[in-house]
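The structure appears below as structure tokens.
Omission of a single protein chain aside, the complex is shown with its protein chains in their original locations.
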Amino acid sequence: MMKGKKKFIAGTAAVAEAAMLANVDVISAYPIRPYTGLMVDLSKKVADGKLDAEFVHADSEHSQLSIVHGASASGARTMTGSAGVGVTYAFETYSPISGGRCPVQMVVADRTLDPPGDFGSEHSDVLCARDQGWIMGWAETPQEAFDNTLIYYRLGEDQRVSLPQFNCQDGYFVSHIPGEVVVPEKSQVAEFLPPYKLAKPLDPRKPYGHGPQIFSDQGPALQLQRAIVMNQAKEIIPEVLSDFNKVFGRKYDSYIENYNPNDADVCLFVNGAHSQTVRYAIANLKAQGVNVALCRIRFVRPWATEEIAEVLSQYKAVGVVETNNSFGVAGQAGVFTPEVAATLYSLPENKRPMLMSFMAGLSGEVIRLNDIYFMAKKLVQAADRKKIEKPVYWIGFEEN
Amino acid sequence: MSLPNISKEKQLPEGCIVDSPTTEQDHMTTGGWRVLRSVIDYGKCTKCKTCWISCPDAAIKVDENGDVNINLKYCKGCGICASVCPVGAIARIPELDFEDVSVYRELPF
Amino acid sequence: MSDRTVTLEPIASIAKAPLQEQYVSGHRTCAGCGPALAYRLIAKAAGKNTIFIGPTGCMYVANTSYMCVPWTVPWMHAQITNGGSIASGIEAAYQVMMRKGKYDGDFPNIIVMAGDGGTADIGLQAISGAMYRNHDILVVSYDNESYANTGIQASSMTPYGSATSFTPPGITVPEGEKFWPKDITAMIYYGHPMVKYVAQASIAYPIDLMNKVRKALNKKGSAFIHVHTACPKGWRFDSSKTVDVAKLAIQTGMWVNYEIDEGKKTLDHVPTKREPVEKYLKTQGRFNHLRPEDVQKIQQFVDGKVAEA
Partner (left out) sequence: MADSKTTSQVKEVTIWASGVIQDAEGRDTVNCIAAAASKEGKYVQAFDNYIDLPDRVNVPVRKYARISSEEIQEKYLYENEHPNMVVVVEPSLIKGFNILRGMLKGGMLVVNTGKEPEELLKFLPNKELLAAVATIDASKVAEALVDDFMDIEGAAAGVLGRGIGAALAGAVAKVSGYFGLESLKEVVQNTDAAEKGFNNVKIKIL
């Protein structure tokens, strides 16, 4: 049931609302555009007595992450956040946090890495940390940013998982452009999200040592354990989403949103906010008799290999909209192309679609309807000719 | 979480979180490092406990009579106790002169 | 801020020091390790209701080698960079959890045991942040004047004229380490107006060290103690001489014990007649290469320092 109050707020403000309903205990803040609004909202809620939390203004992103690491290990529910070079400044802390199994939540309103100083959205910043053992995914709208906050706490704090989460949204597009957000009632949140309980917190009444050096032959077993836990997170996602949909009356797919799946021969693979424009473009194209599908992933980590393969196997050609850079990577595009290629490789050859990449939405560039029409055209052409003429297109630099 | 096909010793507690000890950490018995053994002359000892307070390894124990005893299971033989003893009551004698073996380990740790 | 219900009483003498150990036997520190002795005394003074944070350094790697944790109290590893901020987070968690009724124990002593590099170099920012915000923690800098864990490299607290594996004396740099060490205690105190208690202590005076720890823990808010911890591995002296070398540092003015408590500075263990620094330098292999002019320079530096103190 869609209960609650409707608000017209942007993504960072939406997460702040969710954090308040999650009764978060410790918040660590450091300013960097475009995520700062989240912390401005939270500091005000704390100052006004609406949220009983420790609001710690840190000296850096590295300290931000360290503060929530210590707090989470003590048994507190935590929130922090950053963007762009702030995300990379804190890099050292990511693996200790996930390895120590502290389910902190970090909100990222993404931003292009320097140089040059560029405030615009690009997914490259936090994607750098995709191998650090964190749950990671993007919201398309402020509403989804709100919802993901609760979903990620529930998933990350589940004792079968106990992993930190990157709760990401496209900088400016989602973080700054308000949308309608239904803020549910406290009782609904309480029904969905149990209080945070860490199995072995730092507590002088029952002492544990957190993180001694290990024997070298325990290393591989530790890494296997971390891999298994990330897999476990994947298994639990449908359970969490189904509960969420039940309590809040939403209709989220677990891993993948597959829009206009039937009839289409080609599919655009998208992560993040631009999927919204893609959806309109697809509708417009459909009216003209061109059928294109959308596959939007809700989680980058854990990557839903089998599910993505199954969805993409319906199509003759798949175009990955990269929205990030990975210079010199296999396929010469971004980080998603090799991941999708590896995913498709599990399919039998006759079910394996052709794959191409579109470098778009870089350094904050808007992806316009026309850009998507261009991508659709290239995909349809490839499907018709059963051949890819060019594996990577840099949108805005291509001749029609 | 228990890992399949991995011996128990190789398995780590989740998040690398381990139990704290209560009186000693016997994963790391260090008596085997000792080159010189400290021997207390109880005739000279004044029970001032200077050696006890100065031991980095907490390897000197005070018993109910106030006597100090060296715990050879952990004593690394640094000799601080002998250096700080105000009455020279602690001698340092080569470990190989003693027949008894206080710690014998398969591996250094 | 949450109140502690227990006040730690001063310890009158060795005879009155608690027998109970919180930092127990069974760790891979050097025979004669000064920092380990400091750790034991600090843990003993702090008692059972304590959480230690161990940034990377000797007191992390040596103490917890291969699944060991030699503490009877909770301990958490921090990166060498972030001891101050991990502790801030733990403190913040206890503040809010106690306020919200999620923790019904007594507010714990939260102690960071950072090495000189983890305090004055790479860990400085996080510790400064914690001190600025006045978290109710104690930061201890166990100063063995080098990155000892990695094989003795110079830190910004390594004394002028030390040989380390990054400052080897040679034809072009005969003195080895050519910079003067940071005065971290002064930096913490004079740079952080919320900090009400800082002290310098030494393993040569165990009761004084333990009492400074108790005083620091009794304060609400951040406190800082800089402990001079002689290091047989890095300074090149026999492992039995750890306490003697530490004592000689004070007798020569190479180290000064003091505290600043709410603005009141008190010097401790001031020698009635100060010995020449050469006597101290002679005890350690790291100073073997020094020429008379280097020794002279160090003497002048120390004279100036003592005059200021």
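A few comments on the model shown:
Chains here go by letter, A, B and C, matching the order in which they are written, and residues are numbered from 1 within each.
One rule holds for everything that comes next: a contact is a pair of C-beta atoms (placed from the backbone, for glycine too) under 8 Å apart; a residue touches a chain by one contact, two chains touch by 3 or more.
Computed from a predicted structure; not experimentally measured.
From the options C:24, C:46, C:61 or C:90, the residue with contact to the unseen chain in the full assembly is C:61. When the full complex is taken into account, the listed residue touching the unshown chain is C:239, out of C:95, C:144, C:200 or C:239.
What chain C contributes to its contact with the hidden chain is residues 28-33, 61-62, 66, 149-152, 163-165, 168, 232-233, 236, 239, 285-286.
For chain B, the residues touching the absent chain in the complete assembly are 30-35, 76-78, 94-96, 99, 101-108.
Throughout what follows, only the chains that are shown with their structure count from here on.
Chain centres were defined as the mean of their Cα atoms; on that basis the chain farthest from chain C turns out to be A.
For the pairs B-C and A-B, the larger set of C-beta contacts lies at B-C.
Look at where the CA atoms of chain A average out and do the same for chain C: the two points lie 42 Å apart.
Averaging C-alpha coordinates per chain places the centre of chain B 24 Å away from that of chain C.
For the pair chain A and chain B, the distance between C-alpha centroids works out to 51 Å. The residues of chain B that reach two or more other chains are 18, 20, listed in rising order.
Residue positions 65-69, 71-75 of chain C each touch two or more of the other chains. Listing the residues of chain B that touch chain A in their complex gives 1, 3, 6, 9-12, 14-20. Chain A contributes residues 25-26, 28, 52-54, 56-60, 62-64, 66-76, 78, 92-93, 96, 202-205, 207-215, 218 to its touches with chain C in the complex. Put simply, chain A touches chain B in their complex at residues 99-102, 160, 162, 199-200, 207-212, 214-215, 217-218, 220-222, 224-225, 228-229, 232.
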